[in-house]
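In this view, the complex is presented without one of its protein chains, the others remaining in place.
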Amino acid sequence: MEIKHPPNEEHIDNNMVKMEVNLDDTSGELLGYVMELLFTAGANDVFYTPIYMKKNRPGVLLQLLCSMDKLEKMKEVLLQETTTLGIRYYPITVHRMQRRFIKVDTKWGPVTVKQGISNGKVFQSSPEYEECKTIAKTHYIPLKKVYEEIWKLL
Amino acid sequence: MEIKHPPNEEHIDNNMVKMEVNLDDTSGELLGYVMELLFTAGANDVFYTPIYMKKNRPGVLLQLLCSMDKLEKMKEVLLQETTTLGIRYYPITVHRMQRRFIKVDTKWGPVTVKQGISNGKVFQSSPEYEECKTIAKTHYIPLKKVYEEIWKLL
Amino acid sequence: MEIKHPPNEEHIDNNMVKMEVNLDDTSGELLGYVMELLFTAGANDVFYTPIYMKKNRPGVLLQLLCSMDKLEKMKEVLLQETTTLGIRYYPITVHRMQRRFIKVDTKWGPVTVKQGISNGKVFQSSPEYEECKTIAKTHYIPLKKVYEEIWKLL
Amino acid sequence: MEIKHPPNEEHIDNNMVKMEVNLDDTSGELLGYVMELLFTAGANDVFYTPIYMKKNRPGVLLQLLCSMDKLEKMKEVLLQETTTLGIRYYPITVHRMQRRFIKVDTKWGPVTVKQGISNGKVFQSSPEYEECKTIAKTHYIPLKKVYEEIWKLL
Amino acid sequence: MEIKHPPNEEHIDNNMVKMEVNLDDTSGELLGYVMELLFTAGANDVFYTPIYMKKNRPGVLLQLLCSMDKLEKMKEVLLQETTTLGIRYYPITVHRMQRRFIKVDTKWGPVTVKQGISNGKVFQSSPEYEECKTIAKTHYIPLKKVYEEIWKLL
Partner (left out) sequence: MEIKHPPNEEHIDNNMVKMEVNLDDTSGELLGYVMELLFTAGANDVFYTPIYMKKNRPGVLLQLLCSMDKLEKMKEVLLQETTTLGIRYYPITVHRMQRRFIKVDTKWGPVTVKQGISNGKVFQSSPEYEECKTIAKTHYIPLKKVYEEIWKLL
């Protein structure tokens, strides 16, 4: 699942759109796949919410965030893969922090940590999930222990 | 949608079972219908919960309550109408209050009120939804106003 | 429950609005009724989401989609039937597929199938729920079997 | 938890914004605290929705409503207290009813009732929760009985 | 909100019961209060799940865990404060870890850390939320920073 990254400096992005689709006859099985396709097609984020629809139907609200120029691409995926006959959207503003990737030396080797920076100040440091997961699996350690070790080094 | 009523005195019912099915490839559209069928087949209650299943699938947990002697009937509906290959269940105890139905005279005519009684004490009084709804629709009044008027008479 | 249909050609509708209300003291019983009223009053869609509100309250987010000219009508229903003191809304764009209704001959007689078309290509074919439900009930067949039979004919 | 009140006459407020953040690595424990901070910082409302995020993650969508001039204050809290690297927002319109506070004399003393008024007509009357709660606790009465008594006086 | 603690050694507790109630006409406002009362009355845990009930109603499933000897006390609260006419329950087994409370010296003074221990091995260390919250508020520091500092000392 390739995930698109927006540019790297702190900025206000006025070029984004949120798209929404209500689904009451697309199965959960298909929706797991659709999320993957939308990320591959360039969505910045995709997420589902359980909703209560008419006629006692448990449905799903699909929401995605993408840049304006991805709008048609997203529509195409949604049309082809879901059962929707209507796709709605509206512009949103996104304030993005600066993101910086640093390497931290751990007893299992270097691990990437993503830092969120605003006005030059580091607000957030997150060890990269996939790397920590690989360490956890390779060394038979609980994943939460891997995070804890790395947090101590920050 | 015919809804089965248990017997009317306060009692501990040790003859009940909860059934559960996880569904990730039955659509919301079908599930609205399945709920109706299960009530008709004698379930005491049926309800859905949104669940997160494997492979990023938004699924639905179907739960129903019925008496032991309805178990096979429920299984039949679930097998025929959903996509499940496994149905799980476990016994539960239900403490039921005494239920009594009284008539209250309102400006729109008599309305049934269901009372819940425990140890001879009225704990709960609920105007019957379908009757209040009919009044609201016939007289063009907000449903909540109908309830408010009846509560004042209790 | 009469459901309003938008016009029938593929088009971008810039005349739509999404309305939202947060509810923490309207009961589920009332909300089932409110959904019905909003559809009758001309909403294109109405749906509920569970939300976590202040003071540990499980609440409900009511969302509805309607055309701009229905805005005041919707406000009226929401004010009269729910407990809200504030109704929020924002314009949305809706890309609607062309919808076409065809008849398919089945062993139970003709059934309507709704087709979604984009750029002249059929993307989606959905047998009409209410007709399939009637067949299922009349012929004592699982609803999913009715759908399966019709899908084979498409 | 101090909760900001908007001005008191019925009006259309075009100065509001909805902010949203998706969270998959902020714990529920922290989120209970963050809601409190956002209210204190002047949010008009804050609420959470469960969402299904990528890689099988149960996440939380934080939404808040505030006036435009609170935007930077809210961003600051979100950056410092959650793990987000991006905050999105869009303008919304809010139709607010007139709110009026009256006193009702009950057997436990006077209780404040908040009334919602539109076009001079009272649509909604809600006894103040905190006062009713205090009565319930002081007099050992079920809270729903306190409400019922007050509704009879309205 | 006083929260009951079970005994302190690792053990299998066969004396516990889970109680459940489905609610479609108790408001969110009341449910926030009911949770508090149930904890005060000795519940080990209380939590709500959104459910889809009949007639298109968004409802709430109340679940609580308590020891067998609290059963009647819980029933009393549920009867008096909610609108239920039936309370269901079933026995459950709980494997509880040993819990130990240690003090950690931080730059803001000593902080309690709760440790979970199984077979003599520490599996889990959690700084006490209320103490960390007080530090965060007193020193104007983000709560997540308080946790991070303490985790480094463990």
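Letters A, B, C, D and E mark the chains as written, and numbering starts fresh at 1 in each.
Here is the rule we go by: a contact is a pair of C-beta atoms (placed from the backbone, for glycine too) under 8 Å apart; a residue touches a chain by one contact, two chains touch by 3 or more.
These figures come from a predicted structure and were not determined experimentally.
Peer 1: Check the whole complex and report which displayed chains the hidden chain contacts.
Peer 2: A, B, C, D, E
Peer 1: Can you say which of A:His11, A:Lys121 or A:Lys144 touches the chain missing from this structure?
Peer 2: A:Lys144
Peer 1: For the chain left out of this view, which of B:Met16, B:Val34, B:Met53 or B:Cys132 touches it?
Peer 2: B:Met53
Peer 1: Looking at C:Lys18, C:Lys54 or C:Lys133, which makes contact with the chain not pictured?
Peer 2: Among C:Lys18, C:Lys54 or C:Lys133, only C:Lys54 touches the chain that is not shown.
Peer 1: Of the listed residues E:Leu30, E:Val46 or E:Met74, which contacts the missing chain in the full complex?
Peer 2: E:Val46
Peer 1: Name every residue on chain E in touch with the hidden partner chain.
Peer 2: Looking at chain E, the ones touching the missing chain are residues 1, 3, 6, 16, 18, 35, 39, 45-50, 65, 90-97, 99, 114, 116, 118, 123-124, 126, 129.
Peer 1: On chain D, where is the contact patch with the chain that was removed from view?
Peer 2: Considering the whole complex, chain D reaches the absent chain at 23-29, 31-32, 35-36, 48, 50, 53, 55-60.
Peer 1: If the hidden chain were put back, which residues of chain C would touch it?
Peer 2: 50, 52, 54-56, 58, 148, 151-152, 154
Methods note: only the chains that are shown with their structure count from here on.
Peer 1: Would you mind naming the chains that touch chain A and likewise touch chain C?
Peer 2: B, D, E
Peer 1: Please work out the Cα centroid separation of chain B and chain D, and write it as a whole number of Å.
Peer 2: 31
Peer 1: Rounded to a whole Å, what is the gap between the Cα centroids of chain C and chain E?
Peer 2: Taking the mean C-alpha position of each chain, the two centres sit 38 Å apart.
Peer 1: Going through chain C residue by residue, note those that touch at least 2 other chains and give them in order.
Peer 2: Residues 25-26, 29, 35, 48-50, 53, 55, 59, 80, 83, 90, 129 of chain C touch two or more partner chains.
Peer 1: Looking only at which chains touch which, which shape fits best: line, ring, star, complete or other?
Peer 2: Complete.
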